[in-house]
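Note that this complex is displayed minus one protein chain, with the remaining chains in position.
Let's look at chain A:
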Amino acid sequence: MLVGLFIPCYINQLYPQVGKATLELLEKLNVEVVYPSGQTCCGQPMANSGYEYESLGTCTNFVEKFKEFDYIVTPSGSCAYHVKKHYDILPESEEVTKVRNNIYELCDFLVNVLKVKNVGARFPYKVGIHKSCHGLRGLRLGSCSEKVTETYSYIGELLNEVTDVEIIELTRPDECCGFGGTFAVTEEAISVKMGKDRVQDHLDNGAEVITATDTSCLMHLEGLVTRNKQPLKIRHIAEILNSIE
């Protein structure tokens, strides 16, 4: 099984530690993993802004770089969802279909492909899980509060096995953080207010760390926490699962 590692553009440039943690974690689990050179972005920033047609070159590059792999793993539910859901703008081909079928968000890959839950991590903190929307309601990485279904959460199941971690319950377990791509600037007032309210929910319930499957949500929340000097640390789930503190 050969895995291609996709590191989303903003993680590559701004949060390389998340990429490193993902790679190290997969290697620790004896996965044969390669980071194909020349990868850039999944195309989502343009497409969600209404400019799908400007993302064609980006999507084509993505397929070109990842078409050879058995699985594509990425520390982002949002990017994985975008490839699965919206790559119908590319002409349908065996390669495109393969890439769309084989892309996995990291937690999804660990729980459902590798079938591991305990990755041997230790993280002695009170952690609040932010359930990023595209992973939750797009990829169904967990049950959402709107639907009447069995309760489950891949990120929760993995975190639960981490030594000395305490998972805190939130008052609103799966409300959006307000990032939303370009929404974060085009609807700045609401975006900031949504983020502030999310942060407050974690603080009110005693979290020391906020984690999520998506760094985009976390960048937004971290931006608020830093600006408002709030006592919270922000860690991507890969960083926690790769942690032996």
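Throughout what follows, contacts are C-beta pairs under 8 Å (C-beta built on N, C-alpha and C of every residue); 3 or more make two chains touch, one makes a residue touch a chain; residues count from 1.
Note that in this section contacts and distances are computed from a predicted model.
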Looking only at "Sigma-70 family RNA polymerase sigma factor", "Lactate utilization protein B", "Secreted protein" or "ABC-2 type transport system permease protein", the name UniProt gives the absent chain is "Lactate utilization protein B"
For the chain left off this view, which of A:Glu105, A:Glu222 or A:Glu239 is in contact with it?
A:Glu222
Can you say which of A:Leu29, A:Val113 or A:Cys144 touches the chain missing from this structure?
A:Cys144
In terms of residues, what is the contact footprint of the unshown chain on chain A?
7, 9, 11-17, 19-20, 23, 35, 37-41, 43, 45-58, 60-61, 86, 133-134, 136-138, 144-149, 172, 174-176, 178-195, 197, 219-220, 222-224, 226-227
